[in-house]
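For this depiction, one protein chain was excluded, whereas all remaining protein chains were kept in their positions.
So that you can tell them apart, the chains are marked A and B in the order they are listed, and the count of residues begins at 1 in each.
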Amino acid sequence: MDRLSLDIAHLFAGGLVLVSFMLLYQDRMSGLVNTFASHAVVVSLSVAWQAYIQQAPHLYITSAIALVVKAFVIPVALHRIIVRLGIHGTIEPVVGIGQTMLAGIGLVALSILVMLPITAQAGTLAREDLAFSLSVILLGLLMMVSRRNAVSQVIGFMSIENGLILAATGAKGMPLVVEISVAFSILVALIVIGIFLFRIRERFDTVDVHDLDRYRGERP
Amino acid sequence: MLLVLALAPLLTGYVRKLKAHLLRRQGPPLAQPYRDLLRLLRKEVVLAHSASWVFRVAPYLVFATTWVAAALVPTFATGLIFSYAADMIAIVALLGSARFMLALAGLDVGTSFGGIGSSREMMIASLAEPAMLMVVFTLSLLAGSTQLSSIAASLQGPDVGLRVSLALALIGLIMVAIAENARIPVDNPATHLELTMVHEAMILEYSGRHLALIEAASYLKLLLYVSVIACVFFPWGLAVAGQGLAAYLAGLAVYVAKLAASGFLLAIFETAIAKMRVFRVPDFLGAALMLGLLATLLLFVTRAG
Partner (left out) sequence: MALGGLLWCIAALLAASVAAIAVARHRAATTFVYAFALGVTTVALVIAAASLLAPDALSGALTLPLGLPWLGARFRLDALAAFFLVVVNLGSATASLYGLGYGRHEEAPARVLPFFPAFISGMNLVVLAADAFTFLFAWEFMSLSSWALVMAHHRRSGNAAAGFLYLLMASLGTLALLLAFGLLAGPSGGYAFDAIRAMPPSAGVAGVVLALALVGCGSKAGLVPLHVWLPLAHPAAPSHVSALMSGVMTKVAVYGFVRIVFDLLGAPNWWWGAVVPLLGGVTAAMGVLYALMQHDLKRLLAYHTVENIGIIFIGLGLALAFQAAGMRGAAALALTAALFHVFNHSVFKSLLFFGAGAVLTATGERDMEHLGGLIHRMPLTALAFLVGSAAISALPPFNGFVSEWLTFQAILISPALPQWVLKFLIPAIGALLALSAALAAACFVKAFGVTFLGRPRTPVARDAAETSSWSLGAMFLLAGLCLVAGILPGYFIDALAPVAQALAGAHLPRQHELDWLTIVPIAQSRSSYNGLLLFSLVALAAGLAADVIHRWASDAVRRSEPWDCGFPDATPVTQYTAGSFTQPIRRVFGTVVFRAREEVHVPRPGDSSAARLHVQLRDVPWDLLYAPAAGLVDFVADHLNKVQFLTIRAYLTLVFGALVVLLMVLVVWQ
């Protein structure tokens, strides 16, 4: 494939890494959910472009699923949860945002250092998509680890799944069955977590996991 | 050199007019900054008793360094006569000299507002300058040179394509430009509340021709950053030295168009977004630094491929 298509594919993949950094940068709940919506939009655009250059029409369906479910349905649901739980406002990071982003850079460097030598035999597109998707997965994990708020941990979890989609499409796509089942399992997980959030909120009046430690007797 | 001096107030006037129109106001005329400068130049200077020679000399030095730095950026043509005297790093350092003198002038009179401006400005600079240098690194790794003319020439070539690192570097540079030019969301250039000021607080005690020089320097700085972004990231239309008058005029026309487009985008951006808390600015600039570093790292990825 020619240089321009390759570059556009890289642009989308790099854009996904950038939006993952933007997720780390957010300090307001509603901003976080909106950024997650754009994360899903970038993933679906990337998958659609891959469908175009790989001539693999089933990837268009993957892209549409990502767009509809993750860019519309889930963010709207999360916005509703936020309003009903009344947890607007700021998200407390465990260490400062600057340090979190510095750790993020380190993770990106690490994933590049790991992936590029290992996949030396594969095609260019696959190598770099793998490196970028490992970065997105690690950044999603970093987000789960460095935020005290349960909703932001959910969002981190879902951005990991976006990274997996990117990796799969770069490696010439997953079978559609697997894709649909993964998407549905994520949706079910989200519903279950949402229910739990409501229960936790009723019981303890907070979803700050740091505070929950106090009730378990692990902190004075 | 005269070109940048002539165009700089026009750019600021244009941005102000656009912002006013976006707020459904008439706004001041386009040539108002020129009139402001002339008016200030004719007024007498009121100096505080505790002001020293640093206070009196600083405006001239700030103006001179910013003017020289702005003149060294290719505007309508590359490879002009003094362009080898300084590369991007030297231009960044010249702007640093201007900022150094201005911060000292802010501390000179010995009031607390000057101190607020200087200390906040140095905090912003301590993050903006490294971010700018990381963008310069990325560009020079890509183009094989730190000279702006060479960077512009090599980015016009067919080898480059649409690269992620360039996009990240562009976003980083825009963030740094906003911070350095004291624009919303980092600092409000039109505020009257001293506690929200950064740049305005440093120059609070200035009046008359000194203030005119400092205002001219800030207009030039905006022009400089817009020129750098236009010359590096959108280098099409730049003439090459020695191509003749017609090519120069064409380059000039393209340059004015680029200025107009960026002024338009700046006005929309400033109107659409609110000013940040002061202690959110380090996060903002830290993000710019990370973007620069990320752009450098990602260059290795796409280069390896």
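Quick note on the criterion: a contact is a pair of C-beta atoms (placed from the backbone, for glycine too) under 8 Å apart; a residue touches a chain by one contact, two chains touch by 3 or more.
Here the structure is a predicted model, which is why all the values come from computation and not from measurement.
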Full-complex contact with the absent chain, from B:Leu3, B:Ala20, B:Ala90 or B:Leu265: B:Ala90
Identified contact with the non-displayed chain, of B:Leu3, B:Leu30 or B:Leu141: B:Leu141
Touch with the omitted chain, as defined above, among B:Leu3, B:Ala20 or B:Met123: B:Met123
Selected from B:Leu3, B:Ala20 or B:Leu41 as touching the chain missing from the view: B:Leu41
Subunit A residues touching the omitted chain (full complex): 95-96, 98-99, 109, 112-113, 116-117
Where the unshown chain meets subunit B, residue by residue: 41-54, 60-61, 63-65, 67-68, 71, 82, 84-87, 89-90, 93-94, 96-97, 99-100, 103-104, 107-116, 118-120, 122-123, 125-130, 133-134, 137, 140-141, 144-147, 150, 194, 204-205, 208-209, 212-213, 278-279, 282, 289, 292-293, 296-297, 299-300, 303
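Assume only the chains that are shown with their structure count from here on.
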Subunit A and subunit B: spacing of chain centres that average the CA atoms, whole Å: 35
Residue ranges of subunit B in contact with subunit A within the complex: 161-165, 167-168, 171, 280, 282-283, 286-287, 290-291, 293-294, 297-298, 300-302, 304-305
Interface residues, subunit A side, partner subunit B - complex: 3-4, 6-8, 10-11, 13-15, 17-18, 21, 25, 27, 96-98, 101-102, 104-105, 108-109, 112, 116, 124, 127-128, 131-132
